[in-house]
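Apart from one protein chain that is not included, each protein chain of the complex appears where it belongs.
Naming follows writing order (A, B and C), and every chain is counted from residue 1.
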Amino acid sequence: MSLAVDLVMVLLILTAAVWTILARDRRDAVIAFIVLGLLLSLVWMRLLAVDVALTEAAVGGGATGLVLLRACARLLPVEADGALPGLRLQVAVGVLCAVVGACLAAVILSPPEPAPSLAPAVAAHMEDVGLKNPVTVVLLAYRALDTLLEKVVLVLGLIGVWALAPDLFWGGRPASLRAAVPSGTLTFLARVLPPIGVLIGIYLVWNGADHPGGTFQGGTVLAAMWLLVMMADLGDPPETRALRLRRLVAVGPALFIAVGLAGFGMADGFLSYPPGYAKPIIVAVEVALALSIAVILGLMVAGPAAKEPDQ
Amino acid sequence: MTPATLYGLCAAALVAIGLFGLILHPSPLRKVISFNLVGSGTFLFFGVAARRGAVAGFLGDPVPQAMVITGIVVAFAATALAVALLLRMLESGAPTVDGPPEQPDDLSP
Amino acid sequence: MAASGRSTTRAAVPGTVVRFLLFLLLWGILIGPAPANLVAGLPAAALACWVSLWLLPPFGQTLSLSALLAVLVRLPGQSLIAGLDVARRALSPAMPLRPGIVAYRTDIPPGLERDAFRALMSLQPGTLPVGEDADGALLIHCLDVDQPVTHQLALEEARFRRGTGKGSHG
Partner (left out) sequence: MSLLLDLFTIVAVSGGLFFFLAGTVGLLRFPDTLTRLHALTKADNLGLGLIVLGLLPQCPDIVSALKLVAIWALVQLGGATASQLIAEFARRGGGER
């Protein structure tokens, strides 16, 4: 019975995936991709990975979908952009991809026994840190270096996006996010929802120490509220040269690196926490990271500067 | 068959479908979307590995789960960069199948 | 929307406190009543309150809480009627639909108040606001234009305006 539910989920996912590839209109393809993201977050619930489900819904479907939809709006409508090349090539590539898929399926069907797991190592680590959410323990203690490098990737990605601005516009504001036609409904939502969203974002960060949630999920909710306000034209995207903005971008990674370096003097080495103080330090790092993630995600969706900076 | 195995097969199919679009679609934006499909399939693989690694009282191995969270965010950053690159490429007049972009209204000072 | 500046500031202080307490209550609902969580809850509620005051400055008119509550209490019942209505039309083989757009002239001034009223109307049975025409009349899409939609909406508007204090205020 429960496998029937999973089977239906898989069929829905594969339909959405095929539609993403075959849709003639690129906006249909993006919408199918967003649907796929939401379905996948349900799958993560079925796999009992609630932290991942939250991230997939917020970042995988939500933020990525928004970036792609904005791109669609900026491109001229082209009738048939889903046109695939000739049938013979399609068959050849199809066979190739089927072979790749079959190889991966074979790996799934002959798994190693017993299943490898690092869970016991994490469990040993959890007692030192004093947090109850194992995923947060991995992200901020057991494998903190990965998380730190990923933050650096985010900052580099933002610098990359900014660097695509024409020289004239460097440091100016990104293109406005406001909807083509002003809508009272959107304004209403953008006036009522953000305070609630801010509260829920902070809740996700604060709760992430011991329960599902954390910096990514909370930061994305905060970013979404900021984007909603900008879309309803209640606030403009900030100038990318603003010092305060750049400090917000850097505060999370900078604090993380500072804590990591402090580990040399106060604990066993880079990114290790002094015993007894691990939890407050981790919570402080998480708050700073959530702030930086919110600002970085919002700025990435907004895109490179598209106006000359004010004099 | 366990649900995890079923989703593993689904992950394999997602990778194959995404690869198909990535190779065949002439439009850069569609390639970006297809690439994200491949990414989603790969993440699901990690999810299956995590579910199988459920020992020591955990519902799943938290290490692959944390890696997927990191991966989803990095995939988003890559997508945003690729889209910005694509729009800039079209603005500067590079010929692609997507045609020239509409000039944003607020481009002029 | 805001009346004179002085009455705004006078009304703002208790309004701010009410908002802060509401956000604190929501925090409590989210995370549970453990006092340790207030360490994050107090600043979170303060931040939410600040955002709320920025996006939604206190109006210079007094809201009648009891009348607003009366509007809100009716929501579940109306949701029931609306759902039954749609289910009946969707499942009946003949599918009795007479869809159309009705223009409804409202006295509610444009702005937040009207947007809130529109949101409320979209939860009413059989009606869905789809925009406004050039004269500022609301365009309402109806599942069945034979129903006395305008009459119904006028009743709802009167109830709503008692809540926002315009009934006595003028």
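Criterion: a residue touches a chain if its C-beta (ideal position, glycine included) is under 8 Å from a C-beta of that chain, and two chains touch if they have at least 3 such contacts.
Since we're looking at a predicted model, the values are computed, not measured.
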item: Among shown chains, those touching the left-out chain; value: A, C
item: Per the touch definition above, residue among C:V18, C:A46, C:A70 or C:A87 touching the missing chain; value: C:A87
item: Touching the absent chain when the full complex is considered, from C:L47, C:A67, C:V102 or C:L139; value: C:L139
item: Contact footprint on chain A, counting only the chain that is left out; value: 25, 181, 183, 185-186, 188-189, 192-193, 196
item: Residues from chain C at the interface with the omitted partner, ascending; value: 26, 28-30, 32-33, 75-76, 79-80, 82-87, 89-91, 95, 97, 99, 101, 118-120, 122-123, 125-126, 128-131, 139, 141, 143
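The working rule: only the chains that are shown with their structure count from here on.
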item: Arrangement of touching chains [line / ring / star / complete / other]; value: line
item: Pair of chains with maximal C-beta contact number; value: A-B
item: Chain B-chain C separation of Cα centroids, rounded to whole Å; value: 39
item: Chain A and chain C: spacing of chain centres that average the CA atoms, whole Å; value: 32
item: Separation of mean Cα positions, chain B and chain A [Å, integer]; value: 11
item: Per-residue multi-chain contacts in chain B, two or more chains; value: none
item: Residues of chain B defined as touching chain A within the complex; value: 1, 3-21, 23-27, 29-30, 32-34, 36-37, 40, 43-45, 47-63, 65-70, 72-81, 83-88, 90, 97-102, 104, 106-107, 109
item: Of chain C, residues touching chain A in the complex; value: 19, 23, 26-27, 30-31, 37, 40, 44-45, 47-49, 51-52, 55-56, 110, 112, 114-116, 118-119, 132
item: Interface residues, chain A side, partner chain B - complex; value: 2-3, 6-7, 10, 13-14, 17-18, 20-21, 26, 29-30, 33, 36-37, 40, 43-44, 46-49, 51-52, 55-56, 59-60, 63-64, 67-68, 70-72, 74-76, 78, 81-85, 89-90, 93-94, 96-98, 100-102, 104-105, 108-109, 111, 115-120, 122-123, 134-135, 137-139, 142-143, 146-147, 150, 153-154, 157-158, 160-161, 164, 175-176, 214, 216, 293, 297, 300-301, 303-304, 306-308
